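The complex appears here without one of its protein chains, the remainder shown in place.
Showing chain A:
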Amino acid sequence: MNKITNNKAWFLVLPVFFIVAISAIIPLMTVVNYSVQDIFDPQTRFFVGTEWFEQVLGDSRLHDALIRQIIYTLSVLFIEIPLGIAVALTLPRKGWGVSASMVLLALPLLIPWNVVGTIWQIFGRADIGLGGYVINLLGIDYNYSQNPMDAWVTVLVMDVWHWTSLIVLLCYAGLRSIPDAYYQAAKIDGASRWAVFRFIQLPKMQSVLVIGVLLRFMDSFMIYTEPFVLTGGGPGNATTFLSQFLTRMAVGQFDLGPAAAFSLVYFLIILLVCWVFYTVVMNAGKREEQ
């Protein structure tokens, strides 16, 4: 759509600008302020330059948390994206089944995050939870509060349970925008099921999949509440991801300087990955159009 150039449009944007500026710029400045100072009390503070950054970037506990976080986020993406696409392909296109599946699929997304944690905390327990009980019944020794591997898998399954629906709904929106004529043409050409998927359905889902991957990357990279309720980051540090690490540092130990420095690094990593991904995909899309 051709847009008119009109700088008066800024007046329409001003309310948003102010409300986001209050809740974004002022706190961000506070974080920057902390990250370069050593603060004993409001009157006694020293400028320390990049010392906190050096300390944080060299912290081996942080490296561990970062590696755990990266493995976790990659696992989330590799499971949820294909599974989401697969489920979206099985959804009915018309009839009462559409509304019913929409409501049921969206249900986990509307559950408060700590309740999601609580649900799985209960479900996974061997004594009172159906899931944990059945797994132990099958002869597998499963206990998410003792065994690090079990805890990690439980957090991952919980995330799949919680968020795959988002990918399903996104893909479904993309699939529904394909005119029936495309499928008929494919049928006449004798296209295989795979060819229909690769050349008709996947391209239509591309733009929504970008949104999906971005949202899942950001949110799984910031995950806090669900593992906090389920395992508290344990056993040991098995499910301590970056947000948990940061909160422990800032609120638990009150190391404001290092916590602030780490906050900035954390935020920049997310920004950078999202920006690179977004730019690469958008450019690839443009090249395909030409």
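The rule is simple: contacts are C-beta pairs under 8 Å (C-beta built on N, C-alpha and C of every residue); 3 or more make two chains touch, one makes a residue touch a chain; residues count from 1.
Here is the rule we go by: contacts and distances are computed from a predicted model.
J.: Have a look at "Putative tricarboxylic transport membrane protein", "Aspartyl/glutamyl-tRNA(Asn/Gln) amidotransferase subunit C", "Xanthine dehydrogenase family protein molybdopterin-binding subunit" or "Carbohydrate ABC transporter permease" and point out the UniProt protein name belonging to the hidden chain.
T.: UniProt lists the chain left out of the view as "Carbohydrate ABC transporter permease".
J.: Which one touches the absent chain: A:Val36, A:Val196, A:Ile211 or A:Val281?
T.: Touches the omitted chain: A:Ile211.
J.: For the full complex, which residue in A:Pro15, A:Gly139 or A:Pro179 touches the chain that was left out?
T.: Per the contact definition at the top, the residue touching the missing chain is A:Pro15.
J.: Determine and list the chain A residues touching the chain excluded from the picture.
T.: 1, 3-10, 12-13, 15-17, 19-20, 22-24, 26-28, 30-31, 86-87, 89-92, 94-97, 99, 101-115, 118-120, 122-123, 127-131, 133, 161, 165-166, 169-170, 172-174, 176-177, 207-208, 211, 218, 221-222, 224-225, 229, 242-243, 246-247, 250-251, 256, 259, 263-264, 266-267, 270-271, 274
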